[in-house]
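Here the complex is missing one protein chain, while the rest keep their positions.
By letter and in written order, the chains are A, B and C; residue numbering begins at 1 in each of them.
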Amino acid sequence: MQKQAIFKITSQQLVADRIYELTCEGEQVLQMTNPGQFVHIKVGNFDDILLRRPLSIGDVNLNSKTFKMIYRVEGQGTTRLSKKVAGEEIDVLGPLGVGFPVEEARQGETALLVGGGIGVPPLYYLSKQLVERGVNVIHVLGFQSKKDVFYEEEFSKLGPTYVTTVDGTYGTKGFVTNAIESYKLECDLLYSCGPSPMLRVLNEKYKGQRAYLSLEERMGCGIGACFACVCHTSDDPEGTSYRKVCTDGPVFKVGEVVI
Amino acid sequence: MQKQAIFKITSQQLVADRIYELTCEGEQVLQMTNPGQFVHIKVGNFDDILLRRPLSIGDVNLNSKTFKMIYRVEGQGTTRLSKKVAGEEIDVLGPLGVGFPVEEARQGETALLVGGGIGVPPLYYLSKQLVERGVNVIHVLGFQSKKDVFYEEEFSKLGPTYVTTVDGTYGTKGFVTNAIESYKLECDLLYSCGPSPMLRVLNEKYKGQRAYLSLEERMGCGIGACFACVCHTSDDPEGTSYRKVCTDGPVFKVGEVVI
Amino acid sequence: MSRLSIELPGLSLKNPIMPASGCFGFGKEYAEFYDLDRLGAIMIKATTSEARFGNPTPRVAETTAGMLNAIGLQNPGLSGVLEQELPRLGQFDVPIIANVAGAKMEDYIEVAKKLSRSPYVAALELNISCPNVKQGGIAFGTIPEVAAELTAAVKQVSTKPVYVKLSPNVSDIVAMAKAVEAAGADGLSMINTLLGMRIDLKTRKPILANGAGGLSGPAIKPVAIRMIHQVSQVVSIPIIGMGGVQTVEDVIEMMLAGASAVAIGTANFVDPYICPRLIEELPAKLDELGINDVRELIGGSWREPCSVR
Partner (left out) sequence: MSRLSIELPGLSLKNPIMPASGCFGFGKEYAEFYDLDRLGAIMIKATTSEARFGNPTPRVAETTAGMLNAIGLQNPGLSGVLEQELPRLGQFDVPIIANVAGAKMEDYIEVAKKLSRSPYVAALELNISCPNVKQGGIAFGTIPEVAAELTAAVKQVSTKPVYVKLSPNVSDIVAMAKAVEAAGADGLSMINTLLGMRIDLKTRKPILANGAGGLSGPAIKPVAIRMIHQVSQVVSIPIIGMGGVQTVEDVIEMMLAGASAVAIGTANFVDPYICPRLIEELPAKLDELGINDVRELIGGSWREPCSVR
């Protein structure tokens, strides 16, 4: 299966402070059917930034063969990526990994989608698929501050959407868990993606339930060959059993791996 | 004196096989009055190609504040440079070095300008200045093959122009010296730029005459600080006396340095 | 023999290009991208006697034109490799070079002995140079006498040719090479990674959980070329070269330096098709340089021209 291809950038725009939305077009998009998967991007043609960068698939349009990534400018790689403009080409490896199990949610059930910061993007494509299946979705999106908030409107169109900010400049003050508690949000399933401290809390809170968490880890190959991205399994936390975030994940069932 | 500046590329075009003509605009052009000087170019903003590349000033237009470089795609640096298009910016250090002594040629005298390959470009700006001073110019331009020939027409407008090709596919077959001999070209002064073997022959042939040769050497800094580009002086060929091609040259009087 | 093929102790290579150890897992993942039969050989990930989890994450970090890794030799252990990985790889028609690692001499001996007896293994690569294992590893790779002792011990138990993989983190690479040659090594593979570090400005801690890690990628190529150039002139065993190779030009440069074959590590992560792509590009590049047979390149920077060895 051909997994690497040159895509064409159709648009790039700033959607919040240092947050960009990048849309690309290519045949490979037809394989991007599982939300929560990611792509491994070569951010430039130059050797100074050597390794690819993993970015989640944020939204997919199978008709126009385009997909969106939403990313925050962090370091050199994302800085250079943010300089690309429509019409330029980009080398995309993917879709990679195992995404969220959409099929676990049945029609009429309620799914809580909890995202933190740059963990928010994959939840959008997920939410769209869930809604299509007749699942009720509730979104809780956590950000640092008002200036960091993105995609609130888009999510609101799919279901109730609660935004939290750590500094209280927008929405509920505090963490996503504060919103879940204050609004007593109940659900049949939980899907989440975000920073490890957040996932760790959810991993505890939703233990034994139908909850799925998407992890981040620094990656080398992105395809399972280099062993850069492994984590311990919960049943053998000090031992040699492991999962690779890039191929076994990034999405794991709650309680499966040590976060 | 500010010597480094960002120029704007106004055009880039292919003028022969792998030979590009690049025109740039910037204030610094006003200082580019001495033909035979060069600029030190940062070919990209990326760190994989780190060092600057030296290129001769091929032509200057003080009115439009533009200058031309004519270069051959050799390796990585010039390959990347050739990808730049009009409108892009380019980091130029220069003008650098000591060029051809135009003032040595008096009105009515005849100057022979001998160029080999990518040594041809600086002779064009030189020839224009000489013609302006009322000096008669004769050009001998040596290339490998027909496909490599460039600027013949431009030079022809300034004075008689003999082209040689090593493989005989165009003009006189052989080296520039073959043309000088077969056409019995006489001169009051010689100006030359080209590969070392050619310069070595001319250095011998025009010993003691008013002849000026422009050397090439791999460079680091281009401004005299790193000692990458030194050559021995002819009067102390094994000793410690030296000239720096980047600041004492690239143009030297015949017999001054060991080539 | 084709113009690309190379004969080395234990290895009949269709072409001189192979993936480097640790950068290709046990082949499974890349087999989804292309037919592994196209490769000259495959150097599989280091095997230790027991399964290892390796180091805590983060295990990789970016550097200019390179990367740092501190995987810590994660692998399924001898039995996992012998029973699962090798039989799976064995279906391909490509020589397998098994990378042997350990903390103590006895570990190396056990692993070498058993791996060499696998019908799927064509040769061993003795990894005395992994910078990411705390005990043992370093000493084996930096003290000629210790490296020689280990090499001799492994040679005694191995039924297959043994290539010793040298560390570049030494004062005198020539002394290391001569020592392991004298101890019976059938070939060398060089270089492993340089020891490096990156520090995160915000956390103020090294990015790698392990602190330091191995630097690989184009950044280190000049060091690899220099060491291969030095060593190939003083030993008579062949060298499999590696370190920053990304293009056919790099392959040729490394062979001119003195390598008889070339392995590609980090570049697999950048372009999963890099190995077959370079194999495909090689003949045209040889034509361009007027070279008939790839063997003419070996040591071309210091040998008299035209003597194919």
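Assume a contact is a pair of C-beta atoms (placed from the backbone, for glycine too) under 8 Å apart; a residue touches a chain by one contact, two chains touch by 3 or more.
Just so you know, these numbers come straight off a predicted model, no measurement behind them.
K.L.:
Out of all the chains shown, which come into contact with the hidden one?
P.N.:
Counted over the whole complex, the chain not pictured touches A, B, C.
K.L.:
Consider the whole complex, including the chain that is not shown, and state which of C:L89, C:V170 or C:I264 touches that chain.
P.N.:
C:V170
K.L.:
Please pick, from C:P76, C:G102, C:G187 or C:G244, the residue that touches the omitted chain in the full complex.
P.N.:
Touches the omitted chain: C:G244.
K.L.:
Could you list which residues of subunit A touch the chain missing from the display?
P.N.:
47-48
K.L.:
Would you write out the residues of subunit C that touch the absent chain, in ascending order?
P.N.:
Contact residues on subunit C toward the absent chain are 63-66, 68, 142-143, 169-172, 194-199, 201-202, 204-206, 211-212, 215, 218-223, 225-226, 229-230, 244, 249, 252-253, 256-257, 289, 300-301, 305.
K.L.:
Give me the subunit B residues in contact with the hidden chain, please.
P.N.:
These residues touch the chain not displayed: 1, 3-4, 42, 47-52, 75-77, 93, 217-232, 239-240, 242, 247.
Everything that follows uses one rule, which is that only the chains that are shown with their structure count from here on.
K.L.:
Edges wherever two chains touch, nodes for the chains themselves; is that graph a line, a ring, a star, complete, or other here?
P.N.:
Contact pattern: complete, every chain touching every other.
K.L.:
Which chain lies at the heart of the structure, taking centres as C-alpha averages?
P.N.:
C
K.L.:
What is the distance in Å between the mean C-alpha positions of subunit A and subunit B?
P.N.:
56
K.L.:
If you average the CA atoms of subunit B and of subunit C, how many Å lie between those two points?
P.N.:
Comparing mean C-alpha positions, subunit C is 46 Å from subunit B.
K.L.:
Taking each chain's centre as the mean of its CA atoms, how far is subunit A from subunit C in angstrom?
P.N.:
Taking the mean C-alpha position of each chain, the two centres sit 36 Å apart.
K.L.:
For subunit A, which residues are shared contacts with two or more other chains?
P.N.:
As it turns out, subunit A has residues touching two or more other chains at 47-49.
K.L.:
Mind pulling the residue numbers of subunit C that touch at least two other chains?
P.N.:
In subunit C, 64-65, 218 touch at least two other chains.
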